[in-house]
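Missing here: one protein chain of the complex. Every other protein chain is in place.
Labels for the chains are A and B, by order of writing; each one numbers its residues from 1.
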Amino acid sequence: MSGVLVPATLAEAVSALAADPAATLLAGGTDVMVETNFGHRRPERVIALRGVPELRQWHHDRDQNTVRIGAGVPWAQMEQGELAALVPALAQAARTVGSPQIRAAGTLGGNLGTSSPAGDGLPVLWALDATVELVSAAGVRRVSAHEFTTGVKRNALRPGELIAAVEIPVVTGWQAYAKVGPRNAMVISVVSACLVLDRPAGTVRLALGAVGPTVIRCRDTEQWLAGQLDLRTATTVPADVANETARRVSAEARPIDDHRSTADYRRHAVGVLGRRLLERAITS
Amino acid sequence: MNPEIYTLRINGTSREVRDAWIGESLLYVLRERLGLPGAKGACEQGECGSCTVLMDGDAVCACLVLAASAVGAEIVTVEGLGATADTVTDVQYAMVQAGAVQCGFCTPGLVVAIHHLLDTNPEPSDLEIREALSGNLCRCTGYGRIFDAVSDVAARRREEARR
Partner (left out) sequence: MSLGTRTRPDTRPGTLGTSALRPDGIAKVQGRFAFSSDLWAEHALWGATLRSPHARARIVRLDVTPAWQIDGVETVITAQDVPGQPTYGLIIADQPVFAAVGGSVLYAGQPIAAVAADHPETCRRALEAIIVEYEVLEPLTDPERAIDPATPPIHPDGNVFRHQRVITGDPDAQGVVSVEGTYEIGMQDQAFLGLEAALALPDPGGTGVELYVATQWLHEDRKQIAACLNLPEDKVRLVLGGVGGAFGAREDISLQVHTCLLALRTGRPVRVHYSREESFYGHVHRHPGTIWMRHHADEQGRLVKIEARFVLDGGAYCSTSPAVLVNAVTHAQGPYRCENAVVDGWVVRTDNPPCGAMRGFGVVQACFAHEMQMEKLADACGLSPVELRLRNAMETGDRLITGQVVRNVAPVAQCIRETDALPLPPPLPRDPDVLQLPGGTGLTARPGNVRRGVGWGVSIKNLMYSEGFDDYATARCTLADGVATVKFATAEVGQGFVMLAQQIARTVLGVDEVILDTIDTQIGSAGSTSASRQTWMSGGAVDAACRAVRDRLLVETARRHGRREADLLVEGTDIVDADGTFRLAVVEASQGLSLSETVEYRHPPTQELDENGQGDCHVAFAFVAHRAVVDVDVDLGLMKVVQIATAQDVGRALNPLSVVGQIEGGVAQGLGLAVMEEIVVTDGRVRNASFTDYLLPTALDAPDVVMTLIEEPDPLAPLGAKGVGEPPCISVTPAIANAVRNALGRDVHRVPMRPQDLCL
């Protein structure tokens, strides 16, 4: 009699979880197994999701112009092909996660479930105003990405719920993700940022990672920029606007000192990223 | 502790695991229960690649796979790449020839990762080689000889294909 269940369908997974809400959900294992190996977590009953096909699919809804990505789609799949073309910032973020081995196993659902302040996919979901789809025996619940992560390693998941998918609007314009780390591979973000320039809508959205307990949307800066540039058509960024953007982005960050970096550096670095991403977006 | 009983597919063979603790990683089970110590543990958190195995054709870290959840997957370890007691694969041969083996602890994981790289991308550029191997740490060699070994194999396979 195994403590590990490997359901073959989403319905099976949901009812298993309903019967045992305290069971550990396991997808790629890139967070759960680290905790287990270190003795910080002792699994007793596990529901392994790698065999659930619905979680590993993605779909482009052309009518809604959204992409729905199953929570079990590994990062490696997001890095390439049509999915990467539809959500380029997510593809860029995916490429920075861990190592090739981690990217073959780790998932967006896991990233959301762990809700680390430095999670690589999260700034992208916030900047694109994505929606998280949660499923339980009671049905489907949809929560905006902003409302899903509530604090450091805390989220809005209720007992009996699992993350089924993320729905991301497809944007016409420019988007990118940037991440600062002291090594060229396998780093936890010191700071990260995702900028989305929606040309038809004339908006810019900027989300920062690793400078607050959750992702920070720079709404103040976004609003200010909309007043400085015609975001639908501008192709250059005046130097004073670029510099002021950096200053404002820095001001919206709430970084801390820790063993990886200092608050001062993080504040400075997000300003630099904000300015660079804006310049790249506008001049592209 | 409720002991686990399950069957894994390893190197083409079904292997039964009994009396296991539920929290055991695939790495632990391979090394301690199935007599396959080729995969090595150097960090237990997916940051070094020493435990790299193939799982349904993907290169993953065995330390991050809950063994009991891997039922149904086809797992290939360094022992299952085709070498026998007297023979080695072309990748293994190249690693020795190129001087890419010093202490050897990272070597099995690298061998699996290189096989995976060349099977999915037979003509990788230098940068592609580096990125593909960026999850395999080596503390002894500084990687230079390893890159040469990969290029050697790619070149040799290209030659073979031409013939």
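Throughout what follows, contacts are C-beta pairs under 8 Å (C-beta built on N, C-alpha and C of every residue); 3 or more make two chains touch, one makes a residue touch a chain.
None of the values given here were measured: they were computed from a predicted structure.
A.B. asks: If the hidden chain were put back, which of A:R68, A:R199 or A:R260 would touch it?
C.D. replies: For the chain that is not drawn, the touching residue is A:R260.
A.B. asks: Could you tell which one of B:C48, B:A67, B:L118 or B:V153 touches the chain left off the display?
C.D. replies: Touches the omitted chain: B:C48.
A.B. asks: Where does chain A touch the missing chain, residue by residue?
C.D. replies: 37-39, 92, 95-96, 176-188, 190, 259-262, 264-265, 268-269, 272-273, 276, 280
A.B. asks: Hey, which chain B residues sit against the chain that's not shown?
C.D. replies: On the side of chain B, residues 1, 21, 23, 28, 31, 37-45, 47-48, 50, 77-79, 83, 88, 91-93, 95-108, 111, 127, 129-131, 133-147 touch the unshown chain.
Please note the rule applied: only the chains that are shown with their structure count from here on.
A.B. asks: Taking the mean of the CA coordinates per chain, how far is chain A from chain B in Å?
C.D. replies: Distance between chain centres: 29 Å.
A.B. asks: Show which residues of chain A lie in contact with chain B when the two form their complex.
C.D. replies: 1-4, 6, 26, 28-30, 32-34, 36-38, 42-44, 46, 48, 50-51, 74, 76, 98-102, 104-105, 184-186
A.B. asks: Can you name the residues of chain B that touch chain A in the complex?
C.D. replies: My answer: residues 2, 4-6, 22-23, 25, 44-47, 49, 52, 58-61, 63-66, 68-69, 71-73, 113, 131-132, 134-136.
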